[in-house]
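For this view, one protein chain was removed and the others were kept in their places.
In this document, chain identifiers A and B correspond to the written order of the chains, with residue numbering beginning at 1 in each.
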Amino acid sequence: MNAGTAKWQRNVFIASFIIPTLIFFGVFTIYPVVQGLYYSFFEWSGMSDKKTFIGLDNFKEMLHDPIVWRAIGNDYFLVAGKVAGIMLLATFFAVALTRFGFRLAGFFRSIFFIPNVISVVVIGVLWNFIYNPQIGFLNAFLSLFTKEKVSITWLGFPDHTIWMLLPPAIWAGIGFYMILLIAAIQSIPESYYEAANIEGAGQWKQFWSITVPLTWEQIKVSILNIMMTTLNGSFVIVWIMTEGGPDNSTQVMGSYLYQMAFRQFHFGYGASIGFVILVLSLITTIALQRLMRHDTVEMS
Amino acid sequence: MITKKKIAALGIAVMLAAVSLAGCSGSNKGESSNKPSNSAPASESTSTPDSGNETAKLTGDFEIQYFVGGYGDKWWKKVIADFQTANPELNIKESAGPKINDQNRPRWIGGNPPDFVYIDGPVLNDRQMVEDGQLEDLTDWLKDAKNIDGELITEILAQPAQQFDGKVYNIPLVLNSWGVFWNKALFQDKGWAEPTDFPSFLAVSDKIKADGITPFIHTGKYPYYINGSILFPAIVTANNNDFTILQDMAANKVEAFESPAVLAALNKIVALRDKGFIDKASIQINHTDSQMLFLQNKDAFIPNGLWLPNEMAKDVPEGFDFGFIPSVTQEAGGKVVANTSTATVAIAKNGKNKEAAKAFLQFIFSKEQASQWAELSGAPSNIKGDISSSNAPSFVKDAAKYLTDPNTIVIPTITYNADVDKAMMDATDALTINTITPEEWVKRVTDVVKKVSK
Partner (left out) sequence: MNLKIKNPVAKLIIYAILILWGVSVLYPLLWTLLDSLKNNEQFFLNAPWALPELPLLWSNFSYVWSKYNFNAYFVNSLVVTIGSTGLALLLSATTAYVLARYTFRGSNALFLLYISSMMVPFVLALIPLFFLMNSMGLINTKLGLILVYTSSLLAFGIFVLIGFFKSLPKELEEAAIVDGASYYGTFFRVMLPLSQPGLITIGIVNILNIWNEYIVGTILINDPAQYTLPVEIGVMQAEMQYRTEWGPLFAALLITIVPVLVMYMIFQRQIASGITAGAIK
C-alpha cells in the first residue's frame, strides 16, 4: 500500500460523505435562498411576470420606513427577553432537577418539556384564548380577586403589546434548553462537587465556580440558538396571535416580511427585509460570540 | 413506571385508531367533485338547451376557484352542479375553501391558474391582479355578452363592473353593503330608539351606556370593518354625498385624502372614542369574537357586512332580531350612504378553458341564479330583479330595498391600493385607541400614498 493510494482512498471517502449532502443542500436550500436574496434588488409583486431591477432602492426605502425600525426594535426586545427568561428559568430548572436530589425530578423534567412538542399554531391559538378580553382565562382569573369584572385587552395596549408575546415564547421554549443544560450538568464529574463540599463551598459558590464554567459551552450554544430562532422564526407566533397589530405595534421583521411579500404584494421589498434579517443575525452572532468568549476567560 | 406509561400510550393509540375509523366514514371534504350531479331538477336540464345562446359543446377540463367565507359554499355547489348538467361533457373541477386564495397563489404565479376565479376574502386584491396581468380583459366581450336567457349582462347588473384605466376585468357577482347592526328585540325591551342618523346614534349610545351596556364594538384585528361601515360613508356624507372622493382616494390622489371631508369623518370616530362608546376589547379581537359578543347583547352596535346574520346563523340566540342601517354618520335628515361590498368573478388570463369560463359567466348572471344566490348565501346578488317573492331571508330583502332606494347614496365598489388600504386600517386602529390624532391619520396615509404613486 503506497502513500498515494492511501491518500486517494481518504479523498474518495471524504468526497463520498461530503458531496451528496452538499448537492442536496445546494439545490433545496442554498439555491432558493440565493434566488430570494437576488429578488431583493427588484421591484416585483410576486404574482406577475414583470420584475424591474431597481438596485438598492428597496434598502433605501427601508431606511425611511418607520415600521422597519419598530420591527427591528421588537425583534431585539424579544431576543433579550427570551434569552433572559429562558436561560434564567431553564438554568434554574436544570440545576434544581439535577443537583438538589428532588424525588420528583424525573416527573418535572418530563412535564416541562411538553410545550416543546406542541406545534406553534396550537400554542398561538391557546394563548389567544388566555389573553381574550371577554372569554379569556387571564381576565376571568383576575376577576376572582376584584369586585368588577376585569376586562383588560392584553393584546391591545397602545404601547408595549410586544411584552405580551414574551410569555408564550418563553413558555414554549424552556424545555429544550433545560434538557440541554441537564445533560451538561450531569456530565460534570461528581468528584468536583465532592471536593468543593470538603472545602466547605456553598450551593451558590458551587454553582458559579463549577456548574456555570463547565456548562458554559452549552449555555453559549443555547443563547446563540435562542437569538437565531427568534430573529428568524418568532414571526410565526406573532402572525398567529396578532398579525403584527394593533397598528404594527407587535410587528417583527419576519412578520413584516410576510406582510409585505404575501399580503401587500411587494415580494422584492420582502426579500430585502429578509436580507436585513440575515445581516442582523450575522452581526449579532459575531457580537455575542465575542462577548461570551471574553466572559469565559474572566471566569476561569 | 415504564410499563404504566406504555399502557397509557397504548390506550391512547387505540383510542386514536378507533376515532380515525369513525373518521373514515365521513365525507371526503375538499375533494373536487367531478362527478355529474343527478340531483339537479329535471326542469333545468331541459330548459337550458332551449336558450338561444347555445354554442358548440363545451369539453375538456374547467377549473373554478372560489373562496368559502361568510357566504358559505351552498350556492357554488348548486350552480356548479347545474352547469355540469347543462354541459355533461365538461370536466369541472373545484378549487375551494377558506384558504384557497393562499393555496392557489403559487399556481397564479407559476402561470398555471384555474380558469375561473371568484375574487373574495383576504389575500386576493382585484386591482393588484389587474396590475399583475393575471386577469382576462373582458371589456369587449362584456359589451354584447348575453346571459343564457338572452339578456344583456350589462343591463341586468345592479352595480356596474369597476373600471381599471377604462377596462373591465371582473364583474361583481355579490352586492352587499357595509353598515351597522343592532338587536331590535333588545332595543324594544330597553326602550332605546333605533338610530337613523348621527345625532340619534350618539343620543341612543349615551342611553345605552347609562344602562350599563357598551354601545359599540368593532373588529379591531381587521379594521376594514370599521373603515367600511363608519369611515367611508362618513367621508361621503361630509363630502356632500359625493362619493367620487373615494374613487380619487383609490386613484392615489393626495388632495382627496387631505380634503376636510376626511378630517370631518375621522372626527366622528374620535367622538365615539372620546365618549367611551367603543368597547375596549375591540382592538385585539377578530370578527367571530366581536360578533359573538354582539350576539350575547354585551355590545349594542356592531359595524359589519350584510353577511353577518348568515355567518352567525348557528349562534343567533332565540329572539334576537337584526336591525340594520347602511350608515349612521349622516346628519339629521341626511341621506343614508350605503358602502357596497361586492365580490367579483373573473377569468384568468392564463386560463386554459376560457370558452367554458365565459359560458359559465353567462350561466351565473341570470335572474334564476340571482335569486338562488340570495336564498343560499343570504346576501343580495348583483343582478337587478325583485327578490321579494323569493325565499331569501327578510334582512336581505330589507337590504335590497335600501340599495335600490333613490334616497340612498350607493357607493360603488372601490378597491384601494393594498399599501394605502393597510395604512388606513392601521391608522384607524391607532385612532380608536387614542395614539394618534385625525391630522396624524391623514399625514400617515398621505405619506404612503405619495410613496406608492411615485
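Methods note: a contact is a pair of C-beta atoms (placed from the backbone, for glycine too) under 8 Å apart; a residue touches a chain by one contact, two chains touch by 3 or more.
Owing to the predicted nature of the structure, the values given are computational and were not obtained by experimental measurement.
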item: Option touching the unshown chain, where B:Thr59, B:Gln103 or B:Thr435 are the choices; value: B:Gln103
item: Given B:Gln163, B:Gln188, B:Thr244 or B:Thr288, the one touching the chain that is not displayed; value: B:Thr288
item: Positions on chain A contacted by the hidden chain, ascending; value: 9-11, 13-14, 16-18, 20-22, 24-25, 27-33, 35-37, 39, 46, 89, 92-93, 96-102, 104, 108-122, 125-126, 129-130, 134-137, 140, 171, 176, 179-180, 182-184, 186-187, 190, 193, 197, 203, 228, 231-232, 235-236, 254, 257-258, 261, 267, 270-271, 274-275, 277-278, 281-282, 285
item: Missing-partner contacts on chain B, residue numbers; value: 2, 5-6, 8-9, 12-13, 16, 19-31, 68-70, 95, 97-99, 102-104, 106-107, 109-110, 112, 286-288, 291-292, 296, 311-312, 314-315
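Assume only the chains that are shown with their structure count from here on.
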item: Inter-centroid spacing, chain B versus chain A (mean Cα positions, whole Å); value: 38
item: Residues of chain A touching chain B in the complex; value: 45-50, 61, 131-135, 151, 153-156, 158-159, 242-243, 245-248, 259, 262-266
item: Chain B residues touching chain A - in the complex, by the definition given at the top; value: 102, 105, 108-109, 111, 122-123, 125, 128-129, 131-134, 220-221, 280-285, 289, 293, 298, 418-419, 422, 426-427, 429-430, 433-435, 451
